[in-house]
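Apart from one protein chain that is not included, each protein chain of the complex appears where it belongs.
So, chain A:
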Amino acid sequence: MSTTSQKHRDFVAEPMGDKAVTDLSGIGYALGTKLQDQGFDKAYAVLGQFLLLRKNTELFAEWLKDASGANSKQAADCAQCLSEWCNNFL
């Protein structure tokens, strides 16, 4: 298992509040812009989608790939990030 990024640790360390979608691990500027175009401008909106998919990381990663054109690594990072955040704060 790969070590988590600083971005991941920062995100799962505290409530997400009003953080931008680009604060999610695996979501950079390019993917963030595509997600914003679809209405997912905040991290909590993406969290909402994650919860709609019943916190299923595989389904979520698949959705993220479809929705933003993320690669498998980026999608898995983001799913892992949200999954851990849910474990900590939900």
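Everything that follows uses one rule, which is that contacts are C-beta pairs under 8 Å (C-beta built on N, C-alpha and C of every residue); 3 or more make two chains touch, one makes a residue touch a chain; residues count from 1.
In this section, contacts and distances are computed from a predicted model.
For the chain that is left out, the UniProt protein name among "E2 ubiquitin-conjugating enzyme", "LEM domain-containing protein", "NADH-ubiquinone oxidoreductase chain 2" or "Vacuolar ATPase assembly protein VMA22" is "LEM domain-containing protein". For the chain missing from the display, the contacting residue among A:T4, A:T33, A:Q49 or A:S83 is A:Q49, taking the whole complex into account.
One chain is missing from the display, and on chain A it is touched by residues 49, 52-54, 56, 59, 62-63, 66.
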